[in-house]
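Could you have a look at this structure, given as structure tokens, before my questions?
One protein chain is absent from this view; the other protein chains keep their places.
What follows is subunit A.
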């Protein structure tokens, strides 16, 4: 759960402007989504993985742990896409139609390239920096504040959940299906008043500090560099050119 956030907070690229990293990631995704060649998808995937492992120094093991759930979905989805459902004789049966493997493999590679670009952003940029960017971009003060509050409360709520799960497991609370459901139900029912109580205490604390409806947070971010931005846009332009030539 905390793997991606831990990397984002300690990454070598942590202090680079979130705007630059967002442009790089979404630009790479846009190129991957609009390209029609395997070569471009492979180039986006390779560039994102190289930046993450060699640039941001994310270990291959951690990269795999962050990517394994989406990769599993992509494999299951591509398998369904590659097969064909037949209802001959009244009974449904699966077949491998000729030529179905290539489009399924292309979608899988495109998705892997986009997942790598997403991880390039997520593993190097704390979510709070991206929320600041969204708020500046017109998310609105109310929604921005709610999103910030959610982010602050999530981690302490997760701590409560983890401790509760450990206590219940130690008391054999997860032996059998019925007991597991009851244990989880008890935990969730206990968690809601605790979470709301925390929000009330936060409200009291803020009110004591002159809260006027605006939440302020400290930021540690370098200013946007024209050179870095030029390099990012140049790299994206090169990938887009490759996509046009390949099409």
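Quick note on the criterion: a residue touches a chain if its C-beta (ideal position, glycine included) is under 8 Å from a C-beta of that chain, and two chains touch if they have at least 3 such contacts; residues count from 1.
Assume contacts and distances are computed from a predicted model.
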>> Just to verify: the chain that's not displayed, which of "Electron transfer flavoprotein subunit beta", "Tryptophan synthase alpha chain", "Cobalt transport protein CbiM" or "Cytochrome c-type biogenesis protein CcsB" does UniProt list as its protein name?
In response: "Cobalt transport protein CbiM"
> Quick one: which of A:150, A:224 or A:238 touches the chain that's been left out?
Replying inline: A:150
> With respect to the chain omitted from the figure, which of A:97, A:137 or A:230 is a touching residue?
Replying inline: A:97
> Touching the left-out chain: which of A:23, A:184, A:229 or A:242?
Replying inline: A:184
>> Tell me which stretches of subunit A touch the chain missing from the display.
In response: 1, 4-5, 25-26, 29-30, 32-34, 66-67, 69-70, 73-74, 76-77, 79-81, 83-87, 92, 94, 97, 100, 107, 110-115, 117-119, 121-122, 127, 130, 140, 142-143, 145-154, 157-158, 161, 174, 177, 180-182, 184-186, 188-193, 195-196, 198-200, 202-203, 206, 213
